[in-house]
Every structure is written in C-alpha cells, then in structure tokens.
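Every protein chain of the complex appears in place save one, which is left out.
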Amino acid sequence: MDSALLITQLLNGLQLGILLFLLAAGLTLIFGIMDFINLAHGSFYMVGAYICGTLVVLLDSFVLGVLLAIPLTMAVGYVTEVLIARSLYLRDHLDHVLATFGIILIFDTVTHLIWGAEGMVIPLPDWLNGQITVSETIQLPSYRIAIISVGLLVAAGMYYVVSKTRLGMLIRAGASNRTMVQALGVDIKVLFSLVFAAGAAIAGVAGMMISPITGASIGMGNDIIIVAFVVIIIGGIGSIKGAFVGALIVGMIDTLGRSYLDQLLKLFMNTETAETAAPAISAMLIYILMAIILAVRPQGLFPPKVR
Amino acid sequence: MTILLEVRGLHKSFGGVIATKNVSLDVMEGEVHAIIGPNGAGKTTLISQLCGEQFPDAGKVRFNGRDITKASGPARAKMGIARSFQITTVFQDMTLLENVALAAQAHDGHSFHFWRNANSEPEINRQAMERLKEVGLEAKAMTLSREVSHGEHRQLEIAMALATEPKMLLLDEPMAGMGSEESQRMIEILQRFKGQKTMLLVEHDMDAVFALADRISVLVYGEIIATDTPDAIRDNEAVKRAYLGEEA
Partner (left out) sequence: MRTSNFLTPKWLFSVALLLLLAVTPILSDIFDQAFYLSIATRILILTIAAISLNFILGYGGMISLGHAAFIGIGAYCVGIPIYHDYSSGWLHIFLAITVSALFALITGAISLRTKGVHFIMITMAFAQMAFFLFLSMDEYGGDDGLTIWYDSEFFSGIDIDNPTTFYYICFVSLILVMYLYHRLVASRFGRVIRGAKSNEKRMQALGYSTYNYRLVAYVISGAVCGYAGALMGNYTNFISPDMMGWTRSGELIFMVVLGGTATAFGPVFGVLSFLVLEEMLPNVMDMIHDGAGFYWHLPFGLILLFVVLFVRGGISGFLDRLGKR
C-alpha cells in the first residue's frame, strides 16, 4: 500500500467527517430538543456557501467573507425558524418531512433566482492554496488542514458551550427532558430560535469551508444532509458526542471504502468480481452500517441519558 | 381453589432505585385480588412486569401452571391475561363496536384475513355486542369512541378486556379520573363479574377496593407488607402505619 496515498485518504476521511459533524451537530440538537426533523438543514449549508462566496469576491478577502457570512446565515436560519419551523414543532413527523421538503424547494429556487443556475467558484487566497511538506513523499494541501482545524475549533467551541455554560446546560436538559426546561421557567421559544439559528450557522460554516474545493451549487446540501442524518442516527439522536463520533466513523468509512474496498474484496474473490462489486458496496457502506446499528442498537451509539 | 397467577420473589430496579422488592403473590382462581399502596409504591412497575411490558431482574411468574416470566406481552395476552390501562387507550377512530370486535378478533385465531369485510362478520359482532351489553354500552355501539365520555371510555376498556375471553383480568386503576357517580357505576359493572372472572385490581379508590376485593395485598416501597381479607387489612397495624405515615 502506498503510504502517501493512505495519508491523503485518511485526511480526506477526516475532512468529510468534520464537515458532516458541522451539519449533524445542528441537526441532532434541533431534533433532540424540538423533536423536529429538518430535511432542509442542508439548505443552510448551501446558503452559507453562496453568501460567503459573494462576500469573498466583493470584499476580496476570504477570512472577512467567512466571518461576515456566519451571522448572515444565522439570520437566515432565524427567519426560517420564526416564519415556518416554529409552527411545526408540535406537528407529527410526517408534517416535518413534508414541510421541510417544501422549504428545500423554496431555498433551491430562491438561490437559483439570486445567483443563477451555474453555481459559483470561490477563490482561495494564496496563503491557503499551497502544500505543507511533511516529508519527501508526503505533502498535505494546506487548505484541507485549515478545514479540519476550523472544524475541530468549532467542535471544541460547541463542546465548551454545551458542557460548561448555563445555555449549554439548558440545551442538554432540553435534549433529554423538554418539560424540565419549561419547568425551569426558561423562555423556551427563545431557546428554540437560538438553537435553530446556531445550527443553521454551523451548517453554513460547513458549506463555506467546502465550497472553495467543490464550488457552490444548487442543491449541494440535499445529498449530504441525508448522510448527516445517517450520522445522527448512528451516533444517537440528541447527542453532540454521538454526532462527533458518528461523523468521523461515517467520513472515514465512506472515504476509505471508496478507495480501498476493491483491494479488500480481491483478497477473497476474483479481480473482476471485486472491481464490479466494490463501487456499489462502497457507496452503500454507510447505509449498511446504519442498518446494522439500528438493528442491533436502535437508539444509536450514544443516546442521551434520559428521554 | 387453585392458584391461577403465582408470583415468586419478583425483583426489579432502575439504576439503583428498587421498584419491586422480592414480591410474592398468589391470585386464586375466581377471586378478586386488589393491590393497594401509597403513590410511588411501584404498582405500575409491578403490573407492567405481570403483563410483559417490562421484565424482572429476578423472580418467577407462573400463570395457569406455566412459567411466563420471559413471555412477551402478546403471548401472555394469548394465554389469557387481559389488561385495562390506567390512561384510556381505546381506538378513537373506530366505533365502540369495532373497538370490542378488534379485541374479540384477537382470540379468534390469527387475523391474516385480507378479503372479507370485518364489519359485517356476524359472529364477531355478536360477541362484541354482548360484551358491550355487559358493561352497559350497547346503545352507543355505533358511536365513534372519540365521541363518548371519559367514564364510557373506561367501561369500553373493560368490554375490550372481556372480549378476549381472558382467564384473568388485570385492571390498572379502572376508576382513574372518574366522578363518584361514574365510579359507582363501574363498581356495579365489576361486581357482576365477581366470582366468574379472576381479577387483579390495582386501585386508589378505597371504596371500590373494599366493595370488590376478596383479598387485598398492600404494596409499600416495592414490597408487599401484607396480604389478607379486607377486614383484616383494615385493622392491620403495619398497613395503618404505612398509610398514616404517608399522610402525616
């Protein structure tokens, strides 16, 4: 096995895992606290990318663009919560699925109206566009390192807020026992809006981080949000820790599966069969993992303690 | 008299909190056996272990001579344990008749019948109607159950439990949430089955308990502190202490 390739793939897996975590974190909190299935959470990933891209070009500064895009995405999330999501919390899951499906259509079309159908390329500044040389054979793209660092930073920040602050205590309490939070006399509406908007902003950060690599495009969040759902179900709905571990597992398995599964299969089947089967199985791998985990441990790996 | 339900050394705890502590209990065939106890005594946990919603950490449950400790809820229902629920759990979108017919259908073989209209099956409807009569609801047979009163829901619960032709009725607070008039009616209904049906009755309403029970077991902190006739229980010092202690 080529060790440089392996390291690159591990890095890719880590990067995917981090992005998934940024999406899954909001998703799992929104579901855990509001019991709300938000299929449209991926729209904030897309909106974040587009807003950021526009600002980067406008201000000619990547960092400034990102920093300004975060509160703007948060505002989009807040407006969505107040206008639509809020009136859905008490409805059943079927209504959630449908309504947020409608929200996706709306976001995709509005994005299309504002930014056009072509998608957007987001330029990277030179200082992020290089390679970091680790050894003679191993060079790491510096932007990927940056993505992973930002992701870990956000994760650490979330960990701090959720586990060390009063707000975090309320969020944790809300995820395990909603009535208790209400009993504490907290304005539950404000807490819900805040969690929703923050979740949207964090999803937006993920979109901002990935778009210099893949570009921003309409519907970019619709596939990855499904994977993020897989993550939170594997990790246990409502648990940040579960989202983190689940995201890394899914990111790694998906990435490594796509690159190495054919070699693994060749160990016990002939080359031709392995080469035809590998792409199919590697694409299905995370879903197979989720099905197994749900069959064995329906509440996920790290379910919140009390429900 | 033979023992129908035999509970031996039942034990259950939730993360260190003991909910059921070494409970042993016999329900004789044909008797009305009441379980009383202050709030939080573990009555609900005990019931749910008897009907297979939860499973004990230790101990044995035998019913009709068979060990059912590990049997599932549906399996126990099929063996003849019918339960009513503390909170009303009837099928709101069905008529009262259909509610009871669904219960009657449960003991009439499997329900993998895909073609015939179940609402026009005379035999099942006849059985269902009879059960409704027994609880005094025959006039409302064709009413949707969401349109009847709380007291009538409770009566419907009893009719549904009866419709499975059980060997034992496990009644979880049948008087819950009822006014005194409704309670009185429920007592009369249950009295009709006294001597014919074995009943395990969990109830807060002491008037109902003393009017119906042949024997009473007192559950305090997950433990049975006494089992005796109503008169003996009334005079039992330990029971008085447990209840007075709670109220003082």
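Read from first to last, the chains carry the letters A and B; within each, the first residue is number 1.
In this section, a contact is a pair of C-beta atoms (placed from the backbone, for glycine too) under 8 Å apart; a residue touches a chain by one contact, two chains touch by 3 or more.
From a predicted model like this one, the values you see are computed outputs, not experimental measurements.
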Filtering B:Ala118, B:Ala139 or B:Ala232 for touch with the omitted chain leaves B:Ala118
Spell out, residue by residue, where the missing chain touches chain A.
31, 37, 39, 84, 87-88, 91, 93-95, 97-99, 101-106, 108-110, 112-113, 222, 226, 229-230, 233, 237, 276, 279-280, 283-284, 287-288, 290-291, 294-295, 298
Quickly run down the residues of chain B that touch the omitted chain.
51, 53, 72-74, 77-78, 82-83, 85, 89-95, 98, 101-103, 105-107, 111-119, 121, 142, 160, 164
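FYI, only the chains that are shown with their structure count from here on.
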Distance between the CA centroids of chain A and chain B (whole Å) is 49
